[in-house]
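A protein chain is absent from this complex, but the other protein chains hold their places.
Let's turn to chain A:
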Amino acid sequence: MERFKTGRFDGVADVIAIENLHIGLQTMAGQTPVLDGVSLKIRKGETACLVGESGSGKSLTSLAVMGLLPSGVLKVTSGRIMLGETDLLTRSKRQMRALRGSRISMIFQEPMTALNPVIRVGNQILEVLRSHGLASGKEAKRRVLDIMDQVHLPDVERIYRSYPHQLSGGQRQRIMIAMALILEPTLLIADEPTTALDVTTQKQILALISELQRKHGTAVLFITHDMGVVSEIADTVHVMRHGQIVESAPAQVLFRQPRHEYTRALLKAVPSLHPRSPRPEVSAPAALKVAGLGKTYASGGFLKARSEKRAAEDVTFQLMPGRTLGIVGESGSGKTTVARCVMRLVEPTNGAIRLGSLDIAHLPQGRLRDQRAKIQIVFQDPYRSLNPRRKIGQSLIEGPTNFGVAPEKALARARELMEIVGLSADALDSYPHQFSGGQRQRIAIARAVAMEPDVIVADEAVSALDVSVQDQVLKLLDDLQQKLGIAILFITHDLRVAAQICDYVIVMQHGKVVEHGTAEAVLVAPKHPYTRSLIDAAPGRGWDFGACREIAWPAAVS
């Protein structure tokens, strides 16, 4: 089978043609436009992927097509958006409303927040029909149930009456898709529709979108930053940067012979699924030893059956100084619970957590405090993990001064650290909002390192970042580790990231460790079926994006 889609669209009618689209800030006329001459077209049955890093203008392009640009902030300054024979930019608000949901529709990234939490999902789908004055009563409900069936939701009558919070992430995204496709639009815009989902769910959702696309001949504009996903689904790829399209090509051409420098850089930054080369064994005593760790959440009790949820069960591992251990798994696998227990941010139910020679699992708060400096954490979202009202310097020296370091000394060290993480020492006088996501994550890492810990727990520390930034932050962690001999416990759902940084990997499912070994053993020759299914679901797994060629897998995996 071909690696990339090779559909031919010569002579097929355009569904949408964006011509030389410019969008600017309404308040600052004459400034550099945020969207600068974007042109692209999508034909019937074609999947066009719009890729690029955050801020490149991908989402703006799609909002412009939908006529949903934030009014009063952004406006189209020139260009045309042709849907068939009509220029959408000349349509009135009322006419655009009639087109939305019927001829163009859209699905969004986060299916939890994109659905109204207080309305039953069936009624939310029904609302599409009602808003366009189509079908009512029994007939309408029949159509809703029919589309729910088409997106392969189980037990549709029950789900029809459910609220969004009662469904899983995958089911919610199926509801979104049902909502978008019930009126059989000619164009479907999918804005990062699988980014918030687990890999195995992502695989199912991608398959569903292409199945329905084939059935109805829908043109799909698929926005994503994930090159793996692009390689699986794209007919045509448009690469965006700074509001411009820098390269457009059929998928197979783009992946095999990328022409533009930026495309090449973007592809090079995609972490390979191939694990790092093994480093020598460490003979020193373990920095962190976790044995039989368990966490049970209990609920109910009064007039209600007690129920217990085992978030983590019998987790055992050890982490050597100067090495990185990855915990991988999907949402709900218990990996974050383990990280929080190790940090004693939640109380473990049982087991031992030996930090150096001391078991901190059940240490009373007073004595635990002395140990806190030895183990530090870096969180996922750098936009929320730094206090917005405090200067970077204040955030950085707070920890050391709490442990008795003189403020001047801590500040001097903070200056050094800023340089080590690749920022200038002036950054200490600034506030978090003055930095980009990648810079903030560097600051968060500097904050953790300032405590001179033996262990750093990185909880999805690069998941919120663009691939190129992700790459830099991973390198930074690696450098720091080599310089300072810190042991890193790296929590991630992304096997590619794990392959880049981890020496050892444990795979968790339903709160239990299902596989444990060197990165090489686990990722190249997985033994447990769950690990295999995870690797299998990783999009574009057989392709080495940086080198533009197939990965030669050992026979055991492929």
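Following the convention adopted for this analysis, a residue touches a chain if its C-beta (ideal position, glycine included) is under 8 Å from a C-beta of that chain, and two chains touch if they have at least 3 such contacts; residues count from 1.
Operating definition for what follows: contacts and distances are computed from a predicted model.
Colleague: According to UniProt, what is the chain that's been left out of this complex called? Choose from "Peptidase M48", "AzlD domain-containing protein", "Protein phnJ" or "ABC transporter permease".
Modeller: This omitted chain is identified in its UniProt record as "ABC transporter permease".
Colleague: Which one touches the absent chain: A:R142, A:H165, A:R214 or A:K475?
Modeller: Counting the whole complex, the residue in contact with the absent chain is A:H165.
Colleague: Which of A:S56, A:S102, A:S248 or A:T492 sits in contact with the chain that's absent?
Modeller: The single option touching the absent chain is A:S102.
Colleague: Thinking of the whole complex, not just what is shown, which of A:M179, A:A312, A:L428 or A:A458 touches the missing chain?
Modeller: Candidates A:M179, A:A312, A:L428 or A:A458; residue touching the omitted chain: A:M179.
Colleague: Which listed residue, A:A114, A:L187, A:I245 or A:M343, touches the chain dropped from view?
Modeller: The missing chain is touched by A:A114.
Colleague: Under the stated touch rule, tell me which residues of chain A contact the chain that is not displayed.
Modeller: That gives, for chain A, the contact residues 66, 68, 72, 97-102, 105-106, 108, 110, 113-119, 127-128, 131-132, 163, 165, 176, 179-180, 302-304.
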